[in-house]
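For this view, one protein chain was removed and the others were kept in their places.
The chains carry the letters A, B and C, assigned in the order they are written, with residues numbered from 1 in each.
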Amino acid sequence: MNLIVSSSPHIHGKDSVPKIMLHVILALLPAAAASIYFFGIRALWVMLVSIATAEISEYLFLLLRKKDTSAALDGSAFLTGLLLALTLPPSINLSMVAIGAAVAIIIAKQMFGGFGANIFNPALVGRAFLQAAFPIPMTTWVANRAAHIDATTVATPLGGFKFSHILTAHKDLLLGNVAGSLGETSALLLLLGGVYLLVRRYIDWRIPVGVLGSVAVFSGILWLANSNKYPDPVFMLLAGGLMLGAWFMATDPVTSPVSPAGIWIYSIGIGFFVVLIRVFGGMPEGVMYSILIMNSFVPLMDKYLRQRMLGEKK
Amino acid sequence: MKDSLRMIAVLTFFAVLSGGILGWFNTFTEKRVKENKLRELIASLQSVTGMDPNTDTYKIVRKDKDFELYRIISGTETKAYAVVGEGNGYQDKIRLIFGVKPDFSEIIALKILEEKETPGLGARIEEEGYLKQWKGKAANGSLKLVKTPTENPYEVQAISGATISSTAVLDIVNKSVARAKKLIKEAGK
Amino acid sequence: MSAAVTSLLVMGAVALVFGIIISLAYSKFRVEVDPRVEEIFDILPGVNCGACGYPGCQNYAEAVASGAAPPNKCTVGGAEVAEKVAAIMGLEAGEVEKVVARVLCIGDREKSVWTADYDGPQSCAAAHVAGGAGKACSYGCLGFGDCVEACPFDAIHMNDKGIPVVDEEKCTGCGLCAEACPRDIIIMEPVKNRTYVFCRSQDTPKRSREVCSVSCIACGICVRLAPEGLKMEGNLAVVIDPEKVTDQAIEKCPTKVLFRI
Partner (left out) sequence: MKLWKEFIKGWWKENPVFVMVLGMCPTLAVTNSVKNAIGMIGAVAFVLVGSSFIVSVIRKMVPNQVRIATFIVVIATFVTMADRYLAAYYPDLSKALGPYVPLIVVNCIILGRQEAFASKNGVVASVLDALGMSMGFGIALMLMSSVREILGSGTWLGMRVLGSWYIPWQVMILPAGAFFVLGFLIWGFNSINKAFKG
């Protein structure tokens, strides 16, 4: 074997990309399974189409860029497809799912240079594109099967609060007995997966703590100021896509900062924007845009907030 | 000095030439622009009040930037009022026109003149399905927004997913009705 | 008053006012520009290569017009441009010597030792920072062609063994390739000079021998045989006067790194 000379970093951990991806996907499985239980076989189709399109797009673009196509099997495209599917409404047209997954991989990931070089979380870019392209299907929610037998259009807990001022019970939010996207129904199962990743040290504990903590603090301040007008912090924590975002999307190592100081600014910033958009904005949910906004600051934070090398002068 | 004079002279010469050409050009276009505007106004008035442009006339009661009030006259009688109102929508100003019966008992029809709402969501305020429900609503300045289909004259159904745009239209109507009523009352005294 | 007359008067008045303002500003902030600057600039090739020692052609034109620079500094334009510039300035055109780039390393892939594979950005600058891409000689050519990229005249190319070759016809002597080379292997020289020690290694004789078969091993034979043509600079023999490098010195070079082209 030849000695290899390369530019830094030079230390290799024993965890490879496919192994980390496998564990993240594993941690998402309970929530994914629950979505099939709640929304039926259609949820499975949404996930399959999303993952398949993501993998195919990844393979084709690696081919086009004359890169090693085996990288398409490192699990990152699979994870992007799965995450995207979990943010979509179960009733969405499958062709839209495919468009979203293709945009996520091609525009948000490969065009920025592929795995490790993207600025924005690909799954969220895919979702943002779908939101802008198909506003009606993306905000049409069917009732949860566990709650109602017929599939009528209903409001999500956050939508219900924003436009009709109806609070959903905490227990329902925790168990997933609500309308919403595939993966944001059951806060409990997402929490389970998140804690698993935390215990295995695949994610930085500061990110979920910073995001959830700041959402609790900011919404708590508003709630204390006027509990009739603003929702309570527990509702804010459990409703919508916050759990999915805080544990699985904000923690993406590629699009989150490196230094502890950067991570704190990043995660608290996400929490701040979530509360700002949900309470004062025009949309009921803001996790997606909050993470995308803070993603854009990551390169800046990595430049100015990195840890100094020993003896390095400023 | 000679340079300076030449600079001033050249610039002024071309400016005067330009002013002359534009002024001359304007005499051709101005008339048509005015005609276009008038035609547009009459078409709007016609669609929201049922005014017949051959027999009826209209009178401008008030014309501000964000509020216009027209009295539609048939013979000697006031046939209807038309109100143009403006207010903030979800993204930019919404400008609309609606006709009311002379006694302000009900709205005759409503039309959106300008909006830049989200296509597919807020922009649906321009759709016929939404606009036709305005016919017969109470013109009392205190209409309410509801989520479900309604037959009540004091309730208007919102477009699902576009609550903000629906609220904006409702607010503009309520505000403009109140303003029109006040103006007519003052004029009547 | 009709709209036409109004617009005419308004436009006229505005233009008059601003015309006066501009002319006042002009006389107040007037910068005397030597008309010759423009003339010279028009003659210069306009590649902004910087070979004249000024940031760009405009600056060089200003310098020539003000008398700060001689008219023959433009190596890209050569004698032709120098003559024209000098004509504008009313001066005799000095002799412009054609300068070309010389690559002082012949340690190609076959003749030098490589100790590792390189996995990184494919550029000399990056490889130089990353410890030399596995090339054992830390003075020799890395072969990624940064100089080729830098050349605006398509005058330098990599040969099939990874050493750049200069096309003397196309080379204008602008020096951009020399600047791009992280190892300072490329130097700018008058085209009439043809004898060089084609090595820049300052390694000890032992090390030089180990890493490359065509390096200067500082034996000093050439300096002894032609003391007026060469001298030692540390562990490297350097030609100081190509005219005085004798054939004998060239023949005796044990690694054949001193030669004429």
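What we mean here is this: a contact is a pair of C-beta atoms (placed from the backbone, for glycine too) under 8 Å apart; a residue touches a chain by one contact, two chains touch by 3 or more.
This is a predicted model, so every value here is computed, not measured.
Asker: Could you tell me which of the visible chains the hidden chain touches?
Answerer: A, B, C
Asker: Touching the hidden chain in the complete assembly: which of A:Pro122, A:Pro135, A:Pro233 or A:Gly271 does that?
Answerer: Among A:Pro122, A:Pro135, A:Pro233 or A:Gly271, only A:Pro135 touches the chain that is not shown.
Asker: Using the definition of touch stated at the top, determine which of B:Asn36, B:Ser105 or B:Asn152 touches the missing chain.
Answerer: B:Asn36
Asker: Could I get the residues of chain C that touch the absent chain, sorted low to high?
Answerer: Against the missing chain, chain C presents residues 11, 15, 18-19, 22-23, 26.
Asker: In terms of residues, what is the contact footprint of the unshown chain on chain A?
Answerer: 93, 95-96, 99, 107, 129, 132-135, 137
Asker: Could you please point out the chain B residues that touch the chain left off the display?
Answerer: 3, 6-7, 10-11, 14-15, 18, 21-22, 25-26, 28-30, 32-33, 36, 40, 118-120
Here is the rule we use: only the chains that are shown with their structure count from here on.
Asker: Please compute the C-alpha centroid of chain B, do the same for chain C, then give the distance between them in whole Å.
Answerer: Measuring from centre to centre gives 69 Å for this pair.
Asker: Just give me the whole-number Å value for how far the CA centre of chain A lies from that of chain B.
Answerer: So the centroids are 44 Å from each other.
Asker: Where the centres are mean C-alpha positions, what is the separation of chain A from chain C, in Å?
Answerer: Comparing mean C-alpha positions, chain C is 53 Å from chain A.
Asker: Identify all positions of chain A at which a residue touches two or more other chains, and write them in rising order.
Answerer: Residues of chain A never touch two or more of the other chains.
Asker: Residues touching two or more other chains, restricted to chain C: which are they?
Answerer: If we look for residues of chain C contacting two or more partner chains, we find none.
Asker: Under the definition above, what is the set of chain B residues touching chain A in their complex?
Answerer: Interface residues on chain B, with respect to chain A: 90, 118-121, 147, 160-161, 163-164.
Asker: Chain C touches which residues of chain B in the complex?
Answerer: 3-5, 7-12, 14-16, 18-20, 22-24, 26-27, 30
Asker: Under the touch definition given earlier, write down the residues of chain C that touch chain B in their complex.
Answerer: 2-12, 14-16, 18-20, 22-24, 26-27
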